[in-house]
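Missing here is one protein chain; the remaining ones are kept as they sit in the complex.
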Amino acid sequence: MVRVQTEDFDIGAEINALTDGRTDIGALVTFTGLVRDMNEGRVTLMELEHYPGMTEKELVRIEQEAHQRWPLQASLIIHRIGRLLPGDNIVLVITASAHRQAAFEAASFLMDYLKTSAPFWKKEIRDGKARWVEVRERDNAAMKKWFSQS
Amino acid sequence: MVRVQTEDFDIGAEINALTDGRTDIGALVTFTGLVRDMNEGRVTLMELEHYPGMTEKELVRIEQEAHQRWPLQASLIIHRIGRLLPGDNIVLVITASAHRQAAFEAASFLMDYLKTSAPFWKKEIRDGKARWVEVRERDNAAMKKWFSQS
Amino acid sequence: MKLLYFARVKESTGVAEEEVMLPRNVTTVAGVVEWLKTRGEGYTHAFADLAIIRCAVDQQHGDLDTPIAGASEIAFFPPVTGG
Partner (left out) sequence: MKLLYFARVKESTGVAEEEVMLPRNVTTVAGVVEWLKTRGEGYTHAFADLAIIRCAVDQQHGDLDTPIAGASEIAFFPPVTGG
């Protein structure tokens, strides 16, 4: 399941919705990305732009790819858009599987893939000036890893 | 922080306690282990025994090891003991860091280390009979990985 | 053809989206870019460094060689930075 929303998310509630009444899940991993107040300067505001329509399609594609690679029983991707403050949640990924390795790897894969493929762009007010966040080379490297292994 | 307890834990509340008022955390990973109703047979009950005193010491040692290896801003290990039913939470690990790779790796490391080192023993009622859970060779292999890499 | 621009590219072109009639000899994304660069300073600036331009044709990632025949929507944007 994927969602793009301006509102915050409640991690506990999302976990409960995914696991409620189920007794086949052995391992559940969540990743939450948050706005940091320091990123090569003091950050006071983050604004997240996205490509409506394509974003949702990309997230669904990414999620399907994870389900093809690992035996997942459930998964969830939520990405926020709009104005965010330091300490605010940006993104939530949840993966559930019978065993922990699949849940860990799939969550890590989803984040690496999302970072390099889903059409979101971050602008920060950093040291008082608006700046587009630059791509980190390590994010590209993290993504390539998944394709050289297989 | 480590806790050994019979009561359930509330993942959302634990995350909030760790992150509340902080604006320096960029990545937060949680791992939850749950009782599965199938484990080489139908499981109806799990009983967790532990070594009071040593368990807590081991968990603290494991947590310290993770903090030495990765730049973690916060971490938490909760392990339940006593009687558990299918679907119940067993263990919670939370790691927080500025970047996602550290949070993912540390959480995975904590689980691998805990599985092979913390003095807990699981007994299951499986297909109507009480059986001690056997060690999985892949758990030992997962642990060794962390020591051959470095 | 509907063209969309996001983030830094949008700031350079000055528009978020526009309907355009592309010349018939434009058959790939590269052709669209070349044509756009003739439309004024904002576009020239937006597409000055193609190393930092990404594109999508009908909401699927493409590149300069992607054919545009039959497409209804082309988007240009910087490398993505979500997550």
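Order of writing sets the labels: A, B and C. Residues in every chain begin at 1.
The rule we apply is simple: a contact is a pair of C-beta atoms (placed from the backbone, for glycine too) under 8 Å apart; a residue touches a chain by one contact, two chains touch by 3 or more.
This is a predicted model, so every value here is computed, not measured.
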Interface partners of the hidden chain - shown chains only, full complex considered: B
Residue among B:Glu7, B:Asp20 or B:Glu134 that touches the chain left out of view: B:Glu134
Selected residue (touches chain absent from view) among B:Lys57, B:Arg83 or B:Arg138: B:Lys57
Option touching the unshown chain, where B:Arg3, B:Arg22 or B:Lys123 are the choices: B:Lys123
In chain B, positions touching the absent partner: 33, 48-51, 53-54, 57, 79, 90-91, 111, 114-123, 132-135, 139
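The rule we apply is simple: only the chains that are shown with their structure count from here on.
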From chain C, the most remote chain by mean C-alpha position: B
Intercentroid distance (Cα basis), chain C paired with chain B, Å: 48
Averaged-CA centre spacing for the pair chain C and chain A, given as whole angstrom: 26
Overlap residues in chain A, where contacts from two or more other chains coincide: 33, 111
